[in-house]
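Written out below as structure tokens is the structure these notes cover.
All protein chains but one are shown at their positions in the complex.
== chain A ==
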Amino acid sequence: MKKGYLRKFLFLIFLFSFFNISFIKGQNDSLSVEKIEEILTFEPSIQGLYYQLEVKTPKSQLGQIDFEEMNFSKSGDFLLSDTLVSYGKALEIKSLLETKYNLDPFLKYFIFDMVSDRESVNAYLSNLIRNEIFIPGIQITQEEMEGELIILGSKVPFKPFYKLRIKLLQDIKVILLLAILILFIFSSVILVLTMIFIKARKKEKEILTKRFKDLTYEPLSNLLFEKSLEEIMEYSKQDLEQFLPTNYLSKPLFKTVLIQEIISLNKNMKGDFKLKLKLIYRKLDLHQFTLSRLQSKRWDEVATGIVEINEMDLTEALPEMEKLVSNKNFYIRSNAVATQLNLSNDKNLTVLARQKYPLSSWQQMKYLRIIKFLSTQNLVKIIYLLESDNVSVRIFGIRLVRYLGRVDRIAKLSEMYPTASLPEKVEILRSFNALNAESELNHVHDALYSDQEELCLIAIQTLGNIGDENSQAFLIQRLGMIQSFALEKAILTSLATLNKDVFLNFVSTSTKASYMKIKDHLLDPILSNV
């Protein structure tokens, strides 16, 4: 669980950093300062860029320098050069002034007519290059400038894709992004193809199943109606196979369909048809196919195999069932226990008593149906369930005492009661009520004074059925100790059932208004059942 969270966290950090860095990179798509310096130096001119040198000279030096020769003009205390179009030329003059005359000239940059700083020049040049308005290294003559636009365009070595490819291959983030995208598209394609494949196979299986079903109707009808049980008994496997489409007999799907149809008929038929079906099933070695399902790694396959074993009474599979009754898979376990109960003929119900997993309501319903059937043949021993270490098994055992009307187990329930858990106590009281266990009133009276409302309510209802004179007094006493309307109503109902005179006398002498309302309700022939 923690590993899962850690993985998710690291993945989010990775994604965040990836997009964040990519974003910054995307915004910072400019040329380096060194590269710009190089371009400015070697290009004779760049459209819109001009330079001017400004020199502040001491008067003593004015006579020594031939500024006119260098195209400087005076402006106040400063000398200004002509506007230069070549940055290289401007640097050359600047260098001359610095080295030869020991002056400190200042280089001014102009973008069109605006005085700018070096950073603006860099940005301007970067924009020109990025938008391919200016391409370094390409000289266009004056004649060419005056020529046709198409002729001019043909002279430009425009290779944006090449440059983009170089950029992509140099950027590890882009490569990574591309790799993820390719992987995603590849996975999607694989997923779609897999879905199409599975759907096609499912469709094909449905068609085949329908076809195989159609192929089984006639042979099964022939065998069931045209052949007697004795005749089928005398048939060998090969004889029986003659009734069926022999070319499909080796196919697992055909065997599956045939087993399903035999089981379905077995459920819906009675008389010697059942015996015939079981005989056909065994003679065709379909029971071997069923038993092989138990070795499958798929849980649904194993569960299907167990159901088939149960339906077709394959008692030879009981040792295998013994291994599966404690399986961690709910369906395998439930079906294995049901099969074991059904086929083992174990009156002690040990397979249930040994269950380590809690029994669900669905399981209890399933097992009850089987145990009810078993109890019609043999007296099942519920005692082992009542002594189980598993509380849900003990509760099921208590319920069985009630459902099967096992009054012989009342004493055992009575023995269990003092140390039982609350749900067990509730079930024990319900069983006392259902079995009219008047001998166990002492436990019911104890429960009446319980702090647990559920237990108290069951005790009140039980007393309404099996209570005696003492119970009437206890009920009245308990009534004075409670505030719950539900309990008040239950006590008065039980009291009215036990002894109507005592009930009427008690209510008439009472001053509590709610008692009168409950009395009116209980005595009303229509409302009393609401």
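Annotations
By definition in this document, a contact is a pair of C-beta atoms (placed from the backbone, for glycine too) under 8 Å apart; a residue touches a chain by one contact, two chains touch by 3 or more; residues count from 1.
Quick note on the criterion: contacts and distances are computed from a predicted model.
Per UniProt, the protein behind the absent chain is "Response regulatory domain-containing protein"; the candidates were "Cytochrome c oxidase subunit 1", "Peptide/nickel transport system permease protein", "Response regulatory domain-containing protein" or "Ring-1,2-phenylacetyl-CoA epoxidase subunit PaaA".
The missing chain, though absent from the display, is touched by one residue of A:E261, A:D285 or A:D446; that residue is A:E261. Between the chain not shown and the residues A:K213, A:K372 or A:K500, the one that touches is A:K213.
Only one of the listed residues, A:Y101, A:F273 or A:Y357, touches the absent chain: A:F273.
Although one chain is not displayed, its contacts with chain A can still be listed: residues 213, 216-218, 220-222, 224-225, 261, 264-265, 267-271, 273.
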